[in-house]
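First the structure, then my questions, so here it is.
Shown here: the complex without one of its protein chains, the others still in place.
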Amino acid sequence: MNARPTLDELFERRITYPDFEPQARLARLVGLDEQKSRLTKILGLLVNPGGLEEWLRNHHPGAQALLDAVLRRPPLVVLAGDVGSGKTELAETIGDAVARQEKIDITLLPLSLSTRGQGRVGEMTQLLSAAFDYTVAEATRLKSTSGRPRGAVILLVDEADALAQSRETAQMHHEDRAGVNAFIRGIDRIANAKVSAAVLICTNRLGALDPAVKRRAADILAFARPDESQRRAVLSKPLQQLGLSKPQIEAIVATTGPQKDLGYGFTFSDLAQRLLPAIVLDAYPSTPVNPSRALEIAHKMAPTPPFQENAS
Amino acid sequence: MNARPTLDELFERRITYPDFEPQARLARLVGLDEQKSRLTKILGLLVNPGGLEEWLRNHHPGAQALLDAVLRRPPLVVLAGDVGSGKTELAETIGDAVARQEKIDITLLPLSLSTRGQGRVGEMTQLLSAAFDYTVAEATRLKSTSGRPRGAVILLVDEADALAQSRETAQMHHEDRAGVNAFIRGIDRIANAKVSAAVLICTNRLGALDPAVKRRAADILAFARPDESQRRAVLSKPLQQLGLSKPQIEAIVATTGPQKDLGYGFTFSDLAQRLLPAIVLDAYPSTPVNPSRALEIAHKMAPTPPFQENAS
Amino acid sequence: MNARPTLDELFERRITYPDFEPQARLARLVGLDEQKSRLTKILGLLVNPGGLEEWLRNHHPGAQALLDAVLRRPPLVVLAGDVGSGKTELAETIGDAVARQEKIDITLLPLSLSTRGQGRVGEMTQLLSAAFDYTVAEATRLKSTSGRPRGAVILLVDEADALAQSRETAQMHHEDRAGVNAFIRGIDRIANAKVSAAVLICTNRLGALDPAVKRRAADILAFARPDESQRRAVLSKPLQQLGLSKPQIEAIVATTGPQKDLGYGFTFSDLAQRLLPAIVLDAYPSTPVNPSRALEIAHKMAPTPPFQENAS
Amino acid sequence: MNARPTLDELFERRITYPDFEPQARLARLVGLDEQKSRLTKILGLLVNPGGLEEWLRNHHPGAQALLDAVLRRPPLVVLAGDVGSGKTELAETIGDAVARQEKIDITLLPLSLSTRGQGRVGEMTQLLSAAFDYTVAEATRLKSTSGRPRGAVILLVDEADALAQSRETAQMHHEDRAGVNAFIRGIDRIANAKVSAAVLICTNRLGALDPAVKRRAADILAFARPDESQRRAVLSKPLQQLGLSKPQIEAIVATTGPQKDLGYGFTFSDLAQRLLPAIVLDAYPSTPVNPSRALEIAHKMAPTPPFQENAS
Amino acid sequence: MNARPTLDELFERRITYPDFEPQARLARLVGLDEQKSRLTKILGLLVNPGGLEEWLRNHHPGAQALLDAVLRRPPLVVLAGDVGSGKTELAETIGDAVARQEKIDITLLPLSLSTRGQGRVGEMTQLLSAAFDYTVAEATRLKSTSGRPRGAVILLVDEADALAQSRETAQMHHEDRAGVNAFIRGIDRIANAKVSAAVLICTNRLGALDPAVKRRAADILAFARPDESQRRAVLSKPLQQLGLSKPQIEAIVATTGPQKDLGYGFTFSDLAQRLLPAIVLDAYPSTPVNPSRALEIAHKMAPTPPFQENAS
Partner (left out) sequence: MNARPTLDELFERRITYPDFEPQARLARLVGLDEQKSRLTKILGLLVNPGGLEEWLRNHHPGAQALLDAVLRRPPLVVLAGDVGSGKTELAETIGDAVARQEKIDITLLPLSLSTRGQGRVGEMTQLLSAAFDYTVAEATRLKSTSGRPRGAVILLVDEADALAQSRETAQMHHEDRAGVNAFIRGIDRIANAKVSAAVLICTNRLGALDPAVKRRAADILAFARPDESQRRAVLSKPLQQLGLSKPQIEAIVATTGPQKDLGYGFTFSDLAQRLLPAIVLDAYPSTPVNPSRALEIAHKMAPTPPFQENAS
């Protein structure tokens, strides 16, 4: 453990925007316009803080004091919501929108699950510190003499609750608390370095995030399961391609909504990764998809239960 | 612990299909046709992804986008259900069906109980990593230049809840959490290696599986205790051989069903491994089986209670 | 701990049957005929599996398929019941009945309490493994070229719940879980070695046994506190010898039954090891036993409370 | 910790009977005749088992089978009861009665609190083993060629629950469990060595004793708070000496009984070590004891609350 | 960890007063006059204890005994209140008021989060001790021969509950308890050194502070969420600058107050760091702020929930 952790240990992969694939995936994310807009603006200001200054000068010439209030916030955004609600998908693709808007390259570094370590004392702290070190180093290289950075870095922390669990819970283990502290210090380090880097946190247990982490968040974006129009947007095209009629599709859209006895409906993932493949595989390899059978499959499939905040 | 774990430590044994014994056992598994069919298709696509492409081209020419939705899913299937419901039996024999259908050899590697280790820090992680390493290596050797693999490997994880217990439980030990992480990384490794290998997970505590594991499952197959016709299928032949009449057999089929005060009936194992031997041994060595005594034994025997999800 | 554990560490003592003392003790075990019979048959088949084949051939010529169903079960029997219900006594003496019936020598190896170890990491696992190693080695020496073994070995695990506690309990310690695993592997090892060895498990907390252990049990024999006729059988002779009349003995038999406010009566041990000595010592050294005083002592003595399954 | 523990670490002190001081203290123990008698007989038989044989021959010539039932019991007696109920006092003085009756020397070895150790792994086990080693060694030296031992050793374990806490409690620490095991092995070692040594256990939490310990007890003697006549016996003489009249003494005897709102009264210790000194010190140094003031002090003093079995 | 911790590990930064920036920030802290006044007096007496003596001589010549009662109190003040209630802001800026009043330099040392350490045994203790060492050393350098110190040092402990958590909680870890002890000793050390140094503690869990810490506090200042006039003071100027009218501002002031179903309103931070930036970013970059949209944003934003004292 004394050796410096390698990049492969720290990050799952490295994604650079703009690119076609994330552009397409981002386009497919229906019904999340509010979240897209807020996230794009916050990330855009990292690269181009001058934009806000100019806007204030133009529209609210007396309000320059507000510039600081907006820009001084730590470069941290929390994406919170149920499993399969699209928050990870948005976090992995929003960089493309910002890259195109600001006409620079953006790099996404998804923190690896390995950074949770294997329980050795001090290990999680060391891995997290190394991940933040690397993020700051990358972003520092993007500084330019002109003042406007040549690019930006996004550090993505998925399933963040495990890393940044609230110290409100009395039974918290020292090792975990050390991890929370390392995490907080990392965010403060990025803020102090004044580099064009941001941290995105995805969690399905907002209540479990440490208050000191939440307090630093410039914004907390909420995600929910898809409503009727969002389900329709996801299902219409593929089901049409499989030969279903409008009313048949509508029946499936309805049946995947919140169910009376459960109180919750299908997640985005349930629709795309479980329902559609199940309809396909049921017919494969001998017959084409039978629409009434497709509806039957949707009926019988249970939506993924929401993550239990208070499970213990 | 520094030495690399041996194969014997990692896997209980090694089974190669096609073979007569699993073929016979699979044939005896009555009432699980739905599960057989879904599992065979998913495993078949591992070896022969071209089949799906062809099927789409033939039946749904406009729906090629769905190809990815089906094939991109991680090669993980969860078999969930009560003790003695046949899930392990199916997992241990389904390879034969796939091997015969796809006309290739398939190897089953049942993860050894030893991989749970003995509580040494880092041990479970190391053992699990080694098991996944071996699985990937085996499957890599099966790649062929033609693109179609020469065979496939199935990694079987029985009683998986112990290894992949949910991180929702607050009291989880670091060592266990490290195990869950190693497990998730292993599945991702197989997926990324794009080899013809799959992971089958059997559990009687679906609720205890980590959400990150469940989320990766291409399919979750549910297993239940045998219904009346399944119990009849299991019992008829042997009881007939022991000289019982139709009505006597029916009486035993009825008496082994869900019992009013308990709410549950006999499991598949209860019928085959406890009831039938008890009837035999009761008569042995002095007299032949007495049908009315057989019924009495069935009456007095208590079915195995279901595994308590929430026991603590 | 690196040295191999000695036999004295592993087993409390070594008992060889047939012998007069266990024969007498077994004879004194009244009211347990059902358990005696089932246990004798299972153990007898270990040594003489041919007997069952022959019986099937004679009585159920078409049912040879059942041979495997009976003989393939792991050589594990669970004796479950309240404290002082005679299960340990039966386990320690049944070998004599089998030895006489099969006309061979049988060795009983009672697992020592020491195998629970002293809490050192890996210790319980090592001790249990060594105990199973020794059992398999002993039984292997008994194989003969004729096929019929020259003897059999019984490994007795008293108070087994401590060793094979259910992994259902969430708080289970790693060291304990390792012990359960070592135990399961040991049973599987004996089964795979196809030697004439069996494992008997006594427990007063059946519910606390790990499901993986219970699932392997060929039979689970239930033991209860003595009923009226069993108490009479235990008490009549000694109380007569101490000069009590029939009605006086009956009064003591009645008073030691389940008591209204408690719901439970005396155990076998309460009668033999606490009540009778108390009557004797009360009179000793100055006077002979006074019958009415004996009844008074029985009245005032409280039966041992049942073991609390759910105590925590 | 590698050095062998010294005697001073193992035992608090060493008491040899007969001696005047314990004789006087035993005489002062009023109202415990039943417990005295039973304990004396059990300890007496250790030294003089021939006595029981002779008694049986004289009074119950047909009942020789009962000899074993009495003598085979492990040399362990549990003294259970509330704080201040006299059990420790009896355990520390009963040796004198046995020594005088059997006309031999008896040695009492009170196990030191230190044997609970300081939490180092294996420490409690080592200390307990050493204590039992020493006890057995001492008793072995007392064997004589004539068969009748030249003396006896009593190992006293006060506040035994801490050492022999029930394994029923799920959360038990490994180190503690190891201690229970060492304790059980120690008792079995004394029994097997067939030396004239016995173990006395005092506890105010009988329910917390491990069942395996309780099962080995030849007798469990119950102690309670003093009833009215016992309180009178304790208080009469000293209060008379302090000048109180009969009715005044009776008033104090009544007031120290179970109190309506509490449900419990004064313990033996409350009377002797708290009430009497308080009356004396209140008057000291200037005036003689004022009887009405003494009654007032008794009124205002609260009896020690019973030990809470279930406190956690 | 053997090397002495560096200043950077111990303190987040070092602030020296008087300075313009804290002066401005302190001026902006509306509605906290009571707390400002009490804190200024306590800190002022550290530097100028003679002031109190003089005051007593002038106004209450007979009451010199009270001098000690005031000055002998440990130099510790607790600032307790909800998240975002301004306590940290006051703690970070009050030094400026004292510096100007007493015409000396004051240094603020905010204890770093790192002092919580990473869970190594003894680490928190060492870090805390070092921080107090440094504080005492700094303050000692400020002593002057004239008796009146040349300056003062304030040690600021934000989120103090983690460091000084009550030992009332039974499950407290040894490492944490050691930290509390080190903290208490540190405060006593400053008191005993009679230097011009004080410790300010900010906490949102007053109930979680150890009683031994609370007992030492010279004063406990309570902070609450802003009332209507405080919210108006915070919002009026910036909202006016953004073009909102008086009634529009009043509507936002009202809507950010305690909400019927929640029972709590916006914190100071909610107003300044979340609401105002959200209004700005919503309009940015294309349009000026739309007043009715601003009100809508305030309506939809949820105030930060209070820290749960009893969360576990």
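So that you can tell them apart, the chains are marked A, B, C, D and E in the order they are listed, and the count of residues begins at 1 in each.
Just so it is clear, a residue touches a chain if its C-beta (ideal position, glycine included) is under 8 Å from a C-beta of that chain, and two chains touch if they have at least 3 such contacts.
Owing to the predicted nature of the structure, the values given are computational and were not obtained by experimental measurement.
Under the touch definition stated at the start, the shown chains contacted by the missing one in the entire complex are D, E. In the complete complex, the hidden chain is touched by one of E:Val30, E:Ala191 or E:Ala212, namely E:Ala212.
In the complete complex, the hidden chain is touched by one of D:Pro18, D:Gly207, D:Pro238 or D:Gly257, namely D:Pro238.
Touch with the chain omitted from the figure is made, among D:Ser37, D:Ser229, D:Ser245 or D:Gln273, by D:Gln273.
By the touch definition given at the top, chain D reaches the unshown chain through residues 83-84, 113-114, 116-120, 159, 162, 169, 171, 173, 175, 204, 237-238, 241-243, 269, 272-274, 276-278, 280-281, 283-285, 287-289, 304, 307-308, 311-312. Although one chain is hidden here, its contacts on chain E can still be listed: residues 38, 41-42, 51-52, 55-56, 58-60, 62-63, 65-66, 69-70, 73, 121-122, 125, 166-171, 173-175, 177-178, 181, 184-185, 211-212, 214-215, 218-219.
Here is the rule we use: only the chains that are shown with their structure count from here on.
Look at where the CA atoms of chain A average out and do the same for chain B: the two points lie 34 Å apart.
Centre-to-centre separation between chain A and chain D, using Cα means, comes to 68 Å. Residues of chain E found to touch two or more other chains are absent. Arrangement of the chains shown, judged by which pairs touch: a linear chain-to-chain path with two open ends. Contact annotation for chain pairs lists A-B, A-E, B-C, C-D, with touch applied as defined.
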